[in-house]
Each structure stands twice: as structure tokens, then as C-alpha cells.
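Starting off with a structure, shown below.
A protein chain is absent from this complex, but the other protein chains hold their places.
Labels A and B are assigned to the chains in the order they are written; within every chain, residues are numbered from 1.
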Amino acid sequence: MHSRDEDSASQSNSFPEETHSSRRHFLSQLAALSASLTIAAPGARAASSKERSNAEASDPERPESLIDIVLKVNGQEKRLKVDSRVTLLDAVRDRLNMSGTKKGCDHGACGACTVLVDGKRVLSCLTLAVMAQGKEVTTIEGLAHGDELHPVQAAFVTCDGFQCGYCTPGQIMSAVGCIGEGHTRSDSEIREFMSGNLCRCGAYPNIVQAIKQAATQMKGAVS
Amino acid sequence: MNTAFQGLNRDRFDAKLKVTGRAKYTGDHDLANMAFGYLIQSSISRGQIRSFDLSAAQESSGVIAIFTPFNSLKLYHPLGREEGGASGEVIPLLQDTQVHYFGQTIGLIVADSFEQARDAAALIKVNYEPKAAVVTLESGMAKAYQPQSVDQQPPTWSILESGASSIDDILRQAEASIAQEYTNPIEHHNPMEPHATVAVWQEDRLTIYDATQGVRGQQRTLAAVLGIDDDQVRVICPFVGGAFGCKGSMWMHSPLTAAAARVLNRPVKTILTREQMYTTTGHRPALLQKIELGATRDGVLRAVKHEVFSSTAATKEFIEAAAHRTSRYLYKSPNILVSHHLVPLDIAPGTFMRAPGEAPGMYALESAMDELAVKLGIDPIELRIKNHAEIYPGKNVPFSSKHLLECYQRGAEKFGWAKRIPEPGMTKDGDWLIGQGMATALYPAHRAGASAKVRLQADGYVTVSSATEDLGTGMYTVLAIVGAQSLDLPYERVRAVLGDSALPPAPGAGGSQSTASVGPAVVVAADLAKKKLIEVAAKDQKSPFQGAKPEELSYISGEIRGNGKSLSFNQLLGVLGRSAIEATGSSAPGDEEHKYGFSSFGAQFCEVKVHALTSEIRVNRFSSVMDVGTVVSEKTARNQIMGGIVFGIGMALLEGTQYDARTGWIANRNIAEYLVATNADVPAIDVEFLNRPDLQFNSIGARGIGEIGITGTPAAIANAVYHATGRRVRQLPIRPEHLLA
Partner (left out) sequence: MRAFQFKTAASPRDAANSGTDTAFIAGGTNLIDLMKLDVVAPARLVDLGPLSFRGITVDGDGLHIGALEKMAEVAEDPRVVKEYPVISQALLKSASAQIRNMATMGGNLMQRTRCGYFRDAVSPCNKRVPGSGCPALEGENRMHAIFGVSDSCCATHPSDLAVALVALESVLKLQGPQGVREVKLEDFYLLPENTPDREHDIRQGEMITEIFVPHNAWTGRSGYLKIRDRESYEFALTSAAVALDLDGSTIRDARIAVGGVGTKPWSLPVVAEALKGKTANRDVFAVAAEHATEGARMLSQNGFKVSLVKKTIVRALSEVGGVA
């Protein structure tokens, strides 16, 4: 995110520790290898950022206030306090410590954050956590049964459907969704319907093979 | 090893971790009391920062600290490469108020959560004094200059046959000649994993999780910039989510995050946004390449002249050596001239990007060769064969192991080249024009000193470790296979460990050098471990072999045998009450470097279709035959070559960073409008390896494979587009508007 230009020359006094010493919890540090810490003198408004958050939490009209939500992730209910801005992706990664779902772009352009919501593949970076309540969320961590890999996972292993592995959780969740949608009737259909998952390492040919293999196996298993 | 090294075809070592989401990348690390860092970047290209207005940002909830040049974190000047430094920038950031390029990092904000840091950063106002900036190759040409050297060669390097006064003379007199210009835009690596750093201090010791291609280089570079000693820094990075060169240098978010963590006395995690990566972690420079080829009317080259103008940041030289790394040695010609000029621009520093130099250089050279073939009415493969170099031009040494002719022949066969109608625009499929093209693939073989440890354990497993990296390149698998083959054990008994600067030193994972550098070190370590095992077996009081002479004992497939007894190594360790026996081995290039030319080669074939009306270009099929030495890990190697080809499809048809010429602002600073290949863009790709060991290069016979896949791809595609349409496009990416009737 870029800082904004200003044409006016009004901000001439720009040494923060002078102008903001009375502000809460703002640390300033000038060049010093030995890292001597100067904590701005806390005044009457010295509430730490954590304390401030708690105060806000009790005021439901404040936009920054934390909301109590319950997410059902991989069959388990998880209670969280998040502000309205938090995405399902960041809720899962940063608050639930489930780092399997990856952030590739945070703007819905790469598919790395794909999870299943009520069985459908969606982008968790464009889903607000508060809007995921009451739904079944499935992440990569919820796919295997203990040590037994899901057929899609197993197929990705044998077909080497990845290299660096960063897009892989998203590819696999998307593949599960794609197979569920019935969009695996040909190689070209798989390619098109998996194009929402970018792979910069270029493992696409193997990804297609893996999905074909898994889809065949799962169809066989079902009948 | 007694017999020639054999590669294996095995599932990737780290496969299970990756498919279950358990592989931890840098940004996945969660530490107690961790704060979140977020970069603040300039919105002007050049000038001075007058001031920051931080008032609104400071009021924003969760903000802990805002560091700017006025409230700075002390960073020192990075070490140069000759001192083992690996910094992408030369100027330590935040130490003054100068802005050198659009998107330069000018601050770091730290907050309790990512959302709070991001949102407070948006509230920061910066007051600039802007200056005019020069940001495109065309506008910067007037200031072009030659660097001091290129790959330790003069910036203009030439060989001239005796009696020739100049290469231009030869070109003028040639029976047939080609003189063309080719251009490449700036490209960005766009690995799926954004750069990230998690820094935590314990007193004056820093542990840093950092997305890097080289933990050792990162350790050294970080230490110097932070003003501490190497051994106060430990860099950990077991998984890299793609790099392609952009994680091969230290970028400033790493030391800034570490410095913030030190000052704040709590762990700090900074993850770059996709947008921020476009101006903070390097790019492939833009190029203008001029190629002139002179030949006899039978197609024998008389002269190859390749001049390159590449962009560089005004603050830091980076040379994309397109001519020195290609035309200088690929084809046999009595007269060769390669030259390089740099065009300084007010943009962020460039860096290595997959096959730096080779990728754009081969696009130009292999396009020019195709143009020559067309002009002479000679088959493109024939033309290459006629000019095949057995001896490394200039160096006058033989190539150690070069089977390029076989690549052409085998590749042509598999692709069905003989069925191709040579005339362009004659092959159709409904409304689609079909074209077939080919190009040579080329990548030098690099190797550096490395060490590895082999540890035979009481639990029956063997651990092979080295401070190398796996970027998706398959290095875990290579370590496990080399370890297994060196010890004649099943692959499943070997554990590979890498990505920690505390491990035995290895070079950065770049230049396709990891297998060739670390593999032989593993072999040495395994030999030493076997010897040690036997020594211990012979000496230790509790050993059933005690008293035997070491020569009477042998190691066979995990067992010590001798004097009518045999015991597996883990059984022996059990009897001895020892947890392990280990040895560290090292390996380095020797004087073979002066006796041979070491390079990998390939032949790449492409069929495209171009819509006759609307001119979209799509790749129908692609075929590659590669001569890369011993293939250690078949499955991962194949994937790497395919990945290089996919990268090449992007380079040929899709990629290019768009700079507003007036301001240096980047229009497509995201992964929706910066176009990389999608699944639907990639057809079936056929890859064959000749698998001829290059034992002159190292004991395993392996050369690198990470980058060669891209090198012939753009030209093969461009040549196929010409064949489909009769239109020659000499700029990348090739787009529909270049082909509209």
C-alpha cells in the first residue's frame, strides 16, 4: 500500500518523537546500533493497543470493534473474536494457526487460498470471516483421514502434481471441488476449470494427470 | 562409488508434507507475542522525501511503531559479491530521504495484526520533492554505457579469423546475412509465495525465517547489514514457495524486519503483498538486442554479431548478459562478436530471473537463426547441425559431454518434423493457422564448493543434510536419492534435511548448480561415513567385529560384513550403544574447468495455432529432448523441464511489466493483469532425457536442469508463429495485435 502524496508543505516538523510524545504507545528509535529503546512518554492516553482493543470490543457501534464469531472448520467449532475486516483466510491462518491455506495475492487472482465452503470451492481471501459463519468450511488440513490421504492428495503425490508446493493446498481443494462439480470429463475441461489456480512452477501437465486419476478412482469408489 | 551413478524415479521426498498443508513456508511461522510488519513505499520515481504525516496512522488501532528515514532503523552498507555478500540493493534503505525509484521502501510500520498494519499504512501521507525520472529503455538510451566486464570477460568480446579486419567487413561480404533487432520487456518472477521474513532475537542472536534461495548467503549478508557477526545469525528456510531468482539475494524487508524486532524486543513477521513485490524483489531487465549473422549460401556461419542493451537500476548494476551467455559459444563461427551496454534507469534494481541472459539471448539468437534458415531455404535443424560446435569457441577446449546432435535428431523424430510443410501459412485446421518451430536450448553447467553430512542412525534411517535449498526444484529428493545410491540403501531409508544456515555449507540454489555442487559432496560424505563405520566396527570393544583389520571388513547395502559375520549398521550402533555415526564431506570444482567447456543442451519443438481472424496464439503441443548429464531424480527433473517450458510460454506470449513512461508507475502490479500462464494455456508436453553422464563435470555426472527448459522455448514459439502466419514478430510478448491482418 502506498503512502499518499501531498503537495502542501505544511508538515515541516516531522520528527515524530517531538510531535507525538503524548500519543499512546508509540515507540520512536533513532539510529543506534546498540538499540537503546525510547518509549514515548505515556500520558493520560497511554492505553496499550491491546487494552484499546478490549475497550472497543465492548462497544458494538464502533467499526473497529471485535465481533464474536463461530466458524465450523473441518467439522470443529471454533470461537473467535475478529474485526469485520478479517478475511476467512487470515482468520484461519493467523487466528486458528492453520497455515495450510496459503495467501498468494490476497486479491482473488491466484487461487492459492481456495477452500471449500458448504462443499463448494471458493476463495477465502475474498470471503469475510463474519460471512463464513453457519457454513461448513473445509481446508487442506481437513481432507486426509488421519494418515490416509484423500484420493486427490494421493494422486498429486504419485503424479508429482507440484514443485514448490505453495499453490498445492489450493490446487487440491479446487480439484476436490472441480471433481464434485463434474468438470473433469476431458483434459481440456480439467484445464479450463482449474485455471483459477495459478502454478508458477508450471506443474500443470502433472496436475491435470493427477485430477484425471483421482476423478476416475473416486467415480470407481462411489459406484 | 564403484559403478556409474544411477538416478531413480521416486515420489518427491517432501510430497506428503506438501499435499497435506504441513510444509511450513516462511510466512506460516507463528511465534508468541509476534507483531506484524508492513512496508511503506514511495509513490514517486525520484526525488526527496520532505516529511511524513503520521498523525492518522499513529491513531490507528494496533499500531506499535512506524519507522521512516526520520525515525530510522540503522542498517549498514551491504557486502559486495566478492566478499560473499548477496544483496539485491546496494543502498541500505531508510538511511536517508532520497527516493531512487517508484515503489522504493521508505518505511516499515509494525502493528499487532496484519490488518491493522496494512490499514494504518494507508493512512500515512508523504510529502515529496519530486525530480524528473527516466524509466524506459528507449528514453534512457542516450546514457547507455559499457560495464567494466561481463562474466569476467570484456564487455565487447570478439574472435576474428586471421586476415579479417573487422566483423562488419565479414558481414558485408557474406553471401547471405541477417540483421535484426529483438526486444524483451521487463519481466517479474511472481513466485506463488510472496517474500516473507520472521525475525526473533534472543539477546544478540538472531533467528530469522526468511524466504531465500541461499541460507548461507543470506546469513552473511544480513549480518553485515545489521552490524553483527555472521555467527550471530541463523537463517532457516526449509521450504521456498518458488523463487526463479528473486529470492537469490537479500532484499531490504529482511534486515528491516530483523532490526525492528531487535528494537521492539518482540518477534516481527513481514509478508510482502503481491503489489509490493514488483518494486522490492527484483525483475528481469528489459533488452534491445541487435543480431547480425553472416553465412555462406550453404548455411555455414561466417560471422555472429550480437549486441545487447539492457536496462539497469541507476543505483545498482545488474547485467542480463544475453549475448555473452549465448552467441559467444553456441555455434561454430570463425568470427564472433558479443557486446553489452547498460542503460541506467530510475527503476528498482533488477536481478537474476530464470536463465538470466540465456533466456532473452536465446530468444534473439534462435529467432535470427530461423530467419537465416528461411532466407537460405534451408531446414532450421539442418542449419543448426551445419554450425554445430564441437570445440568451445574462444576457449578452444572440447565440450565435456555434448549430445546436441542427438537431441535434434531424436527430437525431430518424436515431434514428426519430417511431416512439416516448410512454407509458412500453408498448414491450417479450420480457422486456425498451424505452425511448427524449433530452437536449441542452452544452459551452462555451474558448480561450486559444497559440503554435506551423512549420518547413519541407530533407528535405521540415514540423514543427509546440507545448507542447500529446495525451491520446488526437488533438492530434498536429490539428496535422498544420492544418499540412498551412495549407500546402496532403499530411498525410503533416507531422510533429507536442508534450508538451515547451521548445516554444512552449500552454495545458493541458483545457476542450476545445486545437484552438481552438493551431490558429489554427499557421495564423499557417504564414503567417509562408510569408512568410519568400518573403523568403529573394527576398533570398538563392544563390536562383534572387534579385532578385525579394517581391510577385512566391507560395507554392503547397509551392512558391515567380514569374518563370517554381518550386521546392519543400525544393529551395530545398537550393540555399541551409539546413536549415530556421521561424516561430513566436501567437494569443489577442480582444474577440469580449464580443460573442458561444460554446458547442457537440448532441442525444443513447438506447434502453435494462430486464429486466422482474431489472431490469438495458442500452443498445441511441445516437445523437448534434453542433454543434461545424469538425471538423478527422474520424476522431479521431468517436472522441472516442463515448468521451464511453461515459464517460456509465459515469456513468449504473455509476460511483460507495464511502466507508465512518464512516471515509472507500474500498471499491472498484480497477478491478474501481469499475465502468467494458466492451466488452460499449457498443452501436453513431452520431455525426454538422453541421460548421458558427464563424468568430467563431477562424480555423479549431473549438470543442472532448473533453467534450461525456458531457454529454447520463446524462440521455438516465435518461430512456430512465423511458420503459421508468415509474420515475424521480433518483440516479446507476441500478441494478437502483432498478427492482425
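We adopt the following convention: a contact is a pair of C-beta atoms (placed from the backbone, for glycine too) under 8 Å apart; a residue touches a chain by one contact, two chains touch by 3 or more.
In this text, all values refer to a predicted model and were calculated from it rather than measured experimentally.
Although one chain is not drawn, the whole complex shows that of A:N74, A:S99, A:T114 or A:N206 it is A:T114 that touches it.
Only one of A:V73, A:V92 or A:V122 touches the chain withheld from this view, namely A:V122. Within the entire complex, the positions of chain B that touch the omitted partner chain are 43, 61, 115, 118-119, 122, 431, 611, 613-616, 618, 653-654, 658, 660-663, 665-669, 672-673, 675, 677-681, 733, 735-737, 740. Those residues of chain A that touch the chain absent from the view are 1-5, 61, 63-64, 67, 83-85, 87, 106-108, 111, 114, 120-123, 125-128, 130-131, 174, 177-178, 181, 183, 191-197.
To be clear about the criterion, only the chains that are shown with their structure count from here on.
Spacing of chain A relative to chain B, judged by their CA centroids, is 28 angstrom.
By the touch rule above, chain B contacts chain A in their complex via residues 11-12, 14-25, 27-28, 30, 38, 40-44, 50-55, 58-59, 61-68, 70-74, 95, 103, 106-107, 111-116, 118-119, 121-122, 124-128, 189-194, 227, 239-244, 262-265, 271, 273-275, 471-474, 635-636, 638-640, 642-647, 670-672, 676-680, 682, 684-685.
Interface residues of chain A facing chain B in the complex, by the touch rule stated above, are 1-6, 8-9, 11-17, 19-20, 23, 25-33, 35, 37, 49-50, 52-53, 56, 64, 83, 85-86, 90, 93-94, 97-107, 109-110, 112, 139-141, 143-144, 149, 153-154, 156-158, 160, 162-169, 172, 187-188, 190-192, 194-195, 197-208.
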